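Shown here: the complex without one of its protein chains, the others still in place.
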Amino acid sequence: MPEVFEPKIVAFFCNWCTYLAADLAGTSRLKYAPNARVIRVMCSGRVDPQFVLDAFAKGADGVLIGGCHPGDCHYQEGNYKALRRFHLMKRLLTEMGIEEDRFRLEWISASEGEMVKAVMNDMVEKVRALGPLHASLPKHAPVEEEVMV
Amino acid sequence: MPDKPRVAFYWCASCGGCEEAILDLNERILDVVGQVDIVFWPVALDFKRQDLEEMPDQSLAAAFVNGAVRSSEQEEMAHLMRRKAVLLFAFGSCAHLGGVPGLANLFTRASLLAASYPETVPSDGLPALFETVKTLNQVVPVDYYLPGCPPTPSIILPAIEALLSGKLPEKGSVVAPDRALCEECPRKETRPADLAIAEFSRPHQALVDETTCLLAQGLVCLGPATRSGCEALCVRGNMPCTGCFGPTSRVRDFGGKALSALASIAGGNEDPAIMRALEHIPDPAGTFYRYSLPSGLLQPLPYGRGSAKPRASASVHPTEASHV
Partner (left out) sequence: MNSVRIGVYVCHCGTNIAGTVDVGAVVEHAAAMPGVVLARDYKYMCSDPGQELIRKDIRDHGLERVIVAACSPCLHEKTFRNAVAAAGLNPYYFQMVNVREHDSWVHADKPAATEKALDLVRAAVRRVRLHKPLERRQVAIHPDVMVVGGGIAGIHAALTLANAGKHVYLVEREPTIGGHMAKFDKTFPTLDCAACILTPKMTAVKTHPNISLWTLSEVSRVEGYVGNYKVTVTRKPRYVLEDLCVGCLECIEACVYKQAKVSDEFNLGLSKRKPIYIPFPQAVPQVVVIDPDTCIEFKSGKCKKTCVEVCADRNAIDFHQPEQVLTVDVGTIILATGFESFDARRLPYYGYGLYPNVYTALEVERLVNASGPTGGELVLRDGRKPAVVGIVHCIGSRDTHTNRYCSRVCCMYSLKLAHLIRERTGAEVYNFYIDIRAPGKAFEEFYNRVAEEGVNFIRGKVADVYPEPNGSGRLILQAEDTLLGMIRKIPVDMAVLATGLEPHADAQQVRRLFNIGCSTEGFFLERHPKLAPVSTFTDGVFLAGCCQGPKDIPDTVAQAGAAAAEALALVDAGVVELEPNTAHVLEEECSGCKTCVPLCPYQAISFAEAKQKAEINEVLCKGCGTCVAACPSGSIRQNLFEDEEIFEEISGVLAYA
């Protein structure tokens, strides 16, 4: 029986809203899929596209950015910058052949512990359905017989 | 009288522009050839590969290899040059970052061939074409990088001078200033300190003013993300910088950083305004990775899910050199 694929999700959570919401999910003892690893940043605006690319390259099957709702950013506007970068990143990743559901931006406020659970579970299932990002690699050696067709 | 240092040139997957760049030195090329012994230069001289193979290893002071690596022949030549030369220079964007040919990594080899040679019957004994384009340092260890598409005389001459006088910087360096182009851009002062772009546009969509900052005019100018050293030639030609010198040493992924900078100043806090601002950047891969796709942190998956490539194993990644 084949092993069930467990996606690896890297989540960048902003300290003030999403990280606290995840803490709240914890104090409320909500249970959700264990596939994500949270990297704490002060604001979703700190998330450099390089981090997202690096995470995918190093083995993440999905990347999640969590920030405060528009208008609620602890630092006023950081989440807007995150949103702008997100849109362009999404377009880039699509061109690179990475499916939409693997890269997500979610607004979660500090009191929305339930939403952390919902997003985690939903993302894990969606990425699981897509399969691993790094499965088999195309051969790098010269391929004589197929060289011109 | 001591022998002149022996140097070699080679071109891999390239357009020939880097070879032109040497010639672009104009009369100063005479100084160069006066000081070195060029023992291998396929475009200009009649030395054969066998001649190179017969030279003792490490007998060349320097080898300048331009072009990306995509075929078995190019890979072999890269290894050969590495063996024969004390110092290996990646010359130009293709060798440094993958160059424009690097964009082929967005497609499968099969689809590329089908598009370009749908009816051609291949001859025998051709080198194998690899699945992906690689930078030079993804094949062999590289000592120095001369950036640019092609490198300008302002980059080439000082590098050769440094080579000849033994004053090269730390190994693994890009031999160019480590600051972004804006610093030497003639239009620098016309960029306002509160720039926000309501709508990016492409050069053919606007009448481009010849004195104002191009980014301020809404064009996608990658000057802020690109190393300086080229004297802002494209900008002086009233065209926005497209990033051929690659990133500074503090950046790991040129395209990601350039994208970040431009998106950050795109107008709007809500989806509609943001989408409108970004509408005329329909192809971020082509725009932000025009010269640098193979050198990026993440390689595309043109084969679909399950075909991602890890970072190349061969040797030090160009941007990692400066992080060690």
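Order as written gives the chain letters A and B; numbering starts at 1 within each chain.
Everything below uses one rule, namely that a residue touches a chain if its C-beta (ideal position, glycine included) is under 8 Å from a C-beta of that chain, and two chains touch if they have at least 3 such contacts.
This structure is a prediction, so every number in the text was calculated from the model and none was measured.
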Touching the hidden chain, out of B:54, B:119 or B:194, is B:194
Chain not shown: contacting residue from B:88, B:113, B:129 or B:182: B:182
Where does chain A touch the missing chain, residue by residue? 6, 8, 10, 15-17, 19-20, 22-23, 25-27, 29-32, 34, 37-43, 45-51, 54-55, 58-60, 71-72, 74-78, 81, 85, 109-112, 117
Please output the residues of chain B touching the missing chain, sorted low to high. 178-183, 188, 191-196, 222-225, 228, 247-248, 250-252, 257-258, 260-261, 264-265, 323
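As a convention for this text, only the chains that are shown with their structure count from here on.
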Rounded to the nearest Å, the gap between Cα centres of chain A and chain B is 30
Could you pull out which chain A residues touch chain B in their complex? 48-50, 52-54, 56-57, 70, 77, 80-81, 83-85, 87-89, 91-92, 95-99, 130-140, 142-144, 146-149
So in the complex, which bits of chain B are touching chain A? 71-72, 106, 110, 113-114, 117, 120-122, 126-132, 251-253, 255-257, 259-260, 262-264, 266, 268-271, 274-275, 277-278, 281-285, 288, 296-311
